[in-house]
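Report on the structure given below.
Removed from the display is one protein chain of the complex; every other protein chain stays in position.
So, chain A:
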Amino acid sequence: MLNYTLRRLAFAVPTLLVISFIIFALLDLAPNDPTGNLPLTIPPEVREEIRRSLGLGEAFPIRYLKWLQQFMVNEPLNLIERILGIEIGNSAERLRVRSWVTRSPVVDLVVERLPQTLLVVGMGYVAGILIALPIGVVSAYRQYSWFDQIGTFVSMVGFSVPTFFTGVLLIVIFSVHLGWFPSIYDTMHQVTHLPSFWVQVRQMVLPVAVLGLYNAAQLSRFVRASMLDNLGQDYVRTARAKGMRERVVLFIHVLRNSLVPVVTVIALGIPTVFSGAIITEQIFRVNGLGQLLITAIQGADIPLVQTLTFIFAVLIVFFNLIADLLYGMLDPRIRYE
C-alpha cells in the first residue's frame, strides 16, 4: 500500500508539471497583448517598460520556471507564514504571482473568494449526497417498483437538464412569481442573530437546490447500481438465513459494502465542486472562485487565470489520488502490488 501510494505520488508530480506547462503555454502563446487596452499616446518605450513591470520581459522558458517557483514554493511558504504567524526567510523580497488587474497577489484573491464557494457549492454537493443515498437505496431494494421507475426517470431528467436551465427556471418560479427566495446571493450579508441567519438560509436555498438536484441525479444511479450488485450476492442470503433482521441485512451488510465504490465516486466529484460551479455561481451571482475565473477571463488577467486553472488541475489530480487510495483502503479485496 505504501509502495503504491508512493508510486502514485511519483506519477502525480510529472502529470501536474505537464498540465502546468500546457496551461502556461496556452495562455502565453495566445495572440494578445496586456498593454493593448492602454491609450495609444503611450510611447513604445514606456509600453515596453510596462510590459517588463508585468514580468513579460524575459524569454518564455524563464517566465515559466519563475511562475512555477512562485506558485510551487513562494506562495505555499506565504500561506504557511500566514497560518502559523511566523516568518520564514526573507518573505518581503519573495516574488508573488500578482494579478494584472488588481495588482494584488493572486492567492489573496483566491483566499477571499474561497469561503463563498465552499459554503454554497459544498453545501450543494452535501445536499446531493444526502438526497442520493436514500433514493438509491430504496430504488435498489424495491427494484422495478413505481418508486424505482420514477426515480430512474427523474435522475435521467436530472442529469439531462443543464444546471443553467434549472437555475434560471427556479429563479422564474420561486423568485419572480412566488417571491419566496432572492435570486441574487448577497455575499456582504453577515449572520449575527436568528433573523439574519434565516436571510442567509433563504438566499442559499436556490443555488444549493440546483447543485444538489444535479449531483443527486448522478449519484443516486451509482448508489442504486452498487446496491443491486451487492443484493444478489451470496453473503446476503447467508445473512438472511442466519435469521438477521432485514434492517440489519440492508443497512449493516449491504449498504456498507455498496458504499465502497460510491465513496470513491464522491471523492472523484469533489474537484467539480470548485470548477463545475462556475455556471451556478454565475446564475446566482455568488462571487466565489468560479465567478473570479470568469471575470479574470473577461478582463484577460492572465496570471489570475493561469493560477486558478492550475489550482483546479491540482484539485483534480489530488482527489483522483485520494479516490484511488480510498478504494484500496476500503475494499480489502484490492491489493496493489
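By definition in this document, a contact is a pair of C-beta atoms (placed from the backbone, for glycine too) under 8 Å apart; a residue touches a chain by one contact, two chains touch by 3 or more; residues count from 1.
One rule holds for everything that comes next: contacts and distances are computed from a predicted model.
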item: Chain not displayed: protein name in its UniProt record ("Acyl carrier protein", "Peptide ABC transporter", "5-methyltetrahydrofolate--homocysteine methyltransferase" or "RNA polymerase sigma factor"); value: "Peptide ABC transporter"
item: Full-complex contact with the absent chain, from A:127, A:206, A:267 or A:313; value: A:313
item: Hidden-chain contact residue, picked from the options A:228, A:244 or A:259; value: A:228
item: Among A:60, A:165 or A:251, the residue in touch with the chain that has been omitted; value: A:165
item: In chain A, positions touching the absent partner; value: 15, 18-19, 22-23, 26-27, 30-32, 143-144, 148-149, 152-153, 156-157, 159-162, 164-165, 168-169, 171-172, 176, 221, 224-225, 228, 271, 275-276, 278-279, 282-283, 293-294, 297-298, 300, 305, 308-309, 312-313, 316-317, 320
